[in-house]
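Heads up, one of the protein chains got dropped from this complex, but the rest are sitting where they should.
Now for chain A:
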Amino acid sequence: MFNHLLSLLIWLPIVGAVPVLLAGSGRPNAARWIALLMAILTFAISLFLIPQYNPDVAGMQLVESHLWIDALNVHYSLGVDGISVALILLTTFVGILVIVGAWEVIQDKPHQYMAAMLVLEGLMIGVFCATDALLFYAFFEAMLIPMFILIGIWGGPRRVYATLKFFIYTFFGSIFMLIGLIYLYLKAGSWDLHTLSTLPLSLTEQSWLFFAFLIAFAVKVPMVPVHTWLPDAHVEAPTGGSVVLAAVMLKIGGYGFLRFSLPIVPDASHQFAWVVILLSLIAVVYIGYVALVQEDMKKLVAYSSVAHMGFVTLGVFIAFMLVRDQGNTDAARLGLQGAMVQMISHGFVSGAMFSCIGVMYDRLHTRLIKDYGGVINVMPWFGFFYVLFAMANCGLPGTSGFVGEFMVILSSFSANPWIAFVAAFTLIIGAAYTLYLVKRVLWGEVTNPHVAEMKDINGREWFVLGAFAAAVLVLGVWPAPLTHLMDSSVNQLVQVLANHKV
């Protein structure tokens, strides 16, 4: 079983979607239970990654490789390093919570909803495992189909606009990456990511490829100025869709930078690092201000996601400045570590925030902040969780949100104090928009009579929010296991950064 652990992780949820679909609309509970069973099984199997993966050894482990298409030398090759393991665990963890979270909320065609979620989960795991560029691309694109359906069928009133925008935006980004990958294949005769990373390329070639990759992953992350699909998609998506989108899908953009831009085009990445750093800082500061004025809770959290993901791209590309310009590998390592921790942490925090909003939306069917107020008076338990996640969102020490941002700011200080100064603004702006949100939603008098009728969270919701809360706290207090898991992979990345290709 361990020889095919990764294949099992990818295909179990995808194949598991078939019985869920077959259960049909006539037996919604059967569909739900089968889906839950599949999600739990996937999570359980993903836990085997921890003992099976040796964090002290760099490079890909648990490797599987079969020739897929011989005419094009495409391989079905999978492998994980520390970064992938962390992201896969995040995916399977969130996978259970979105199924539980949707239990009785989704009444319309629940079997299709659950099946789409499972397929999506399998494809996302596939993205994190693929070590063949074409296989990666196939998973990367295939993922759009279930998400398109999820937003389109179960979304809000403007769901069609949002989901089309989501699909076309992402497709637009990735098709240029495809051209880049074909170019690389014709040059190297292989789609293997490791082979491509050792392929010598001139700076001109690298620059073109860099921008091809940048557009693909920048849309996914998303970075300013191609972030505009995200608020729309988040606002219109059903709660589960928003959770998966924020918790896992955005991470694929950051992950793509690590797998493609850094190893394949290191010199161009170094040359254009300032572009990404600048865009990241704009995301952190400007999008923070944009979040401040939002009136829709989901939109606010969506913009805050863009700002937080700015730290991921900042951490990744600041490492280039540190290694290449200053030879400071320790700080570079810190920056990359911080970016990784931020990815995982943001997965938990944003997933939790969207789940909280979902809880409120299920009761009042509105996401507008002004319709709420004084929720804590009627939903004390809910208030507890909400405040906890809000604190994590603004980066309070002791929560996971603090660790990553702190590491990135610290490392950018070594590169250039001014970058650190601008990035640190997030501590103020993030606190401002999050606390302002909490103030308007939770505190104060109950003014809306409907709010007074809201019931506190039930056992199912308690489970979802409790699981997120545990993850946020554990990661905040004791991030060492996570950093240890990714340590050697990050070290290896830092070495890759230093390799000149021209």
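General remarks:
Keep in mind that, in the parts below, contacts are C-beta pairs under 8 Å (C-beta built on N, C-alpha and C of every residue); 3 or more make two chains touch, one makes a residue touch a chain; residues count from 1.
Here is the rule we use: contacts and distances are computed from a predicted model.
Protein name for the hidden chain, per its UniProt entry and selected from "Peptide/nickel transport system ATP-binding protein", "Heme exporter protein D", "Nucleoside ABC transporter membrane protein" or "NADH-quinone oxidoreductase subunit N": "NADH-quinone oxidoreductase subunit N". Per the touch definition above, the residue from A:Arg159, A:Arg324 or A:Lys501 contacting the chain not shown is A:Arg159. When the full complex is taken into account, the listed residue touching the unshown chain is A:Ile149, out of A:Leu49, A:Leu62 or A:Ile149.
Mapped onto chain A, contacts with the missing chain fall at residues 68-72, 109, 112, 134, 137-138, 141-142, 144-145, 148-149, 152-153, 159-160, 163-164, 167-168, 171-172, 175-176, 178-179, 182-183, 185-186.
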